[in-house]
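All protein chains of the complex are present and in place, except for one that has been dropped.
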Amino acid sequence: MKSGLALLAALLAIAAGASPALAQYRIGMSAAITGPASSTYAPTYEAYKVYFKRVNDAGGINGQKVEIAYEDDRGEPQRAAANAKKLSEGSILLVNASTSATYKPFMTESETERIPLMFGGGVCPREAFPPANALIFCSTSFGSKWDSRFALGFIKEQAGGRKVKVGFAAQDIPLSRIELEFAEQHAKEMGLETIPVVVVPGSTPDFTPFAQKLKDAGADWVLSWALWHVEVGVFEALQRIGWQGSYLLYGHQQTQDELARLKAPGLHAFGGNTLFMENLPIHAEITSLVKGQTTHPAHYMSEGWVSAMVLEAALKKCGWPCPKDKLATAMSGVSVDTRGLRGGPIEWTADNHYRKSTYYKVYRWDAAKGGIVPVGGWTRLEIK
Amino acid sequence: MALGGGYFKTTYDGDLALVDTRLRRVTLAALVVLLLVLPRLASPFALDLVTQVALAAVGALALNILTGFAGQVSLGHAGFIAAGAFTTAVLVEHRLPSPLLALPGAALVGAALGVVVGIPALRLKGLYLALGTLALHHVVLYVCGEFQNHWGANTGVSIPPPRLGAWVLKGTTAWYYALTAVAAIVLILSVNLQRSRAGRAWMAIRDREIAAESVGIDVARYKVLAFVWSSALTAVAGALFAYQRAFVSVEAFGFFLAIEYIAMIIIGGLGSSLGAVLGAAFVTLLPYGIDAAVAGLRVPGGAEYYLFPVKFGAFGLLMAVFLVFEPQGLVGIWRRIRNWFSLWPLRYRPLRRAS
Partner (left out) sequence: MTQVLATTVVVASLYALLAAGYVLVYRATRVLNLAQGDMMTLGGYFLFLGATSVPGAPALSVAAAIVLSALAGFVIYRVLLRPMAGHPIFAAVLVTVTLGILLRAAIVLVYTDRIRHPLPLLGLANPPRRLPGGAVVSTFDLLTVGVAALLFVALFAFLRLSPLGIQMRAAGEKALLAAQRGINFQLLFALSWALAGFAGALAGMLYASNVRLDPSLGVLGLKAFAVALVGGLDSLGGVIPGALIVAAVEVLSVRYGDPLLADVSPFLCLLAMLLVRPWGLFGTKEELERV
């Protein structure tokens, strides 16, 4: 038996790993490329790949190529923890495009190694809002508290003067729970009648009991803010049991496809990204650039494209050489024109790593027109 | 085991010794030297792999005690690992992160859980035992999940690096030495358990329970003992897991983890301590092997979408292949190779004379 172990150890000793060559702007990105949440986060990864391939082909930034190391975390915190450790070696920036469950290990790693951390696909954590943590940045279109403030304002406006009862469907992840509990509180302050938040486990196969709770409580409007499959799962269950109210959810990458699939008049999706059906010049540009290069269609790319644009601007501002602390300072003064992908520019200050103003738009399916229509225009909220 | 011509022992101590022949002593010494100087020879990546293998081996050896020695089928292994990891997490949340507290604490929690599982398990056999342990795995995970919800706000618990007094265990090399040492201790423990009275009782229970009972072995006591030993060691492995990963989150302990450990002991060879270690190495290194193969073959773009299902599928395929074609596992293969060398130029082992 001992000889068996000796042989094994010898074989292991022979295995040698290659150490990476010293390269230019080194960035590490961990995304949910595969796994149940992949349709929301994998497009960010793909957008980055296409965007920075173009940047590198055109000569890079400040004469240096941008090297991004990608790791798949499947939306699982344990894998994200391993990725964080692996990616932080030698990187000047960590990017996280994954579920909020993966945030903690990344924030810990960013703190210990003093590497700036940008959230490019997942919801913006509290640390990016004023007063911002020096190392945490967020380009994602949705963020806690402000989303609810807008959503409830929209519901109240849609209600006209009528009394409406608002229900809340959360997922059993902390950010969703906390957000909707805040929303419930805020709704009460706004004078709306509320129903206690219904928390749904993300892996539940049947949303009917939770929908039943909402229907029985008499909800006229339901607000949901979670991963897409939970948001839409509750809505579909509500429809199945014959609920006639209106539903407002946060629109992730799948919004355009799903609104067209469901064709439901009561379903409203709000978000910060312009849908591709509006066919702006930037949309045509992205569509032609990603053709054949991504597994997700072009209209999933908004979130990732904006994030890549912000990163490019930050690197340009940082100059060369760009160690991680210099990058953190540079990022604190970045201002990027989103060219229509969002309602306005992304502007970061030393205190505000989310943006100075955030913009929201609501879309729904119009049966008469046979297509998706915006409900009103952009609503601007100033972040203080 | 005696081979071929027979080795003649002249003292009882000589007969009982773990390492009995000169060849084995020399090999063991060489192995120890190799393990000691490995950090100088191997890259950090390879060293990290060996560390992972060592950690997996602890869990595999623990499972082998229960399923390999005592024949008690358990599908709830991941639950015990989670119990150990979450004991550490609970202690960390209560500002008691010292490993001197966490490791014995985990062992105690594991042992207690072993008693809780073992006593009802006396009523169940075979398939029903497997199902019962699977159900228990889900219950343990539910409890851990509730804890994580309550304390860690559902994003898991960060575990600081373990410190013993002023010294902090950090860095690839330090972890390598620590975990290899632990794995070596558990291996010696496992081999000695196998040769002890309890080990012989377990193997008797595994082979023919009714006969074991009729010979006077207290089946109930030894079955529970198997559960206790196994789950205590597994919980310790879980605590080490928590420290090494520096992060504990309940979704890492799903049913697939239990399947991985069962695969380790099956692929390695059921009932053999060497088998558990070989199986642990095989299952741990397999994904990296596939990574290397995919990188080497230079599969065109989109590989990252296929890597996960390919690794997953390859694991399943290899496990099925071993189950169907090589029930004795890697140890069986190793023994065949060893016998070929030791018996050459003869093919067959001479029959032992009845004494």
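For reference, chains read A and B in written order, and residue numbers begin at 1 within each chain.
As a convention for this text, contacts are C-beta pairs under 8 Å (C-beta built on N, C-alpha and C of every residue); 3 or more make two chains touch, one makes a residue touch a chain.
Remember, predicted model here, so these are calculated numbers, not experimental data.
Novice: Would you mind spotting which of A:Glu113, A:Asp172 or A:Glu347 touches the chain that isn't drawn?
Specialist: In the complete complex, the chain left out is touched by residue A:Asp172.
Novice: In the complete complex, which positions of chain A touch the hidden chain?
Specialist: Residues of chain A in contact with the hidden chain: 34-36, 38-39, 172, 199-201, 203-210, 212-213, 216, 229, 233, 236, 239-242, 261, 295.
Novice: Write the list of chain B residues that the hidden chain touches.
Specialist: For chain B, the residues touching the absent chain are 73, 120, 123-128, 130-132, 134-136, 138-139, 142, 145-146, 149, 255, 259, 262, 266, 305-306, 308-310, 312-313, 315-317, 319-320, 323-324, 327.
Note that in this section only the chains that are shown with their structure count from here on.
Novice: CA centre of chain A versus CA centre of chain B: separation in Å?
Specialist: It comes to 39 Å between the two C-alpha centres.
Novice: Across the complex, what residues on chain B touch chain A?
Specialist: Spelled out, the residues of chain B in touch with chain A are 19, 23-24, 27-28, 30-31, 34-35, 38, 41-46, 49-50, 53, 149, 153-156, 158, 191, 245-247, 249, 251-252, 273-274, 277-278, 281, 302, 304-305, 307-309, 331, 334, 338.
Novice: Which bits of chain A are touching chain B when the two form their complex?
Specialist: 1-6, 8-10, 12-13, 15-19, 33-35, 70, 72, 74, 76-78, 81-82, 85, 100-101, 103-105, 108, 172-174, 295
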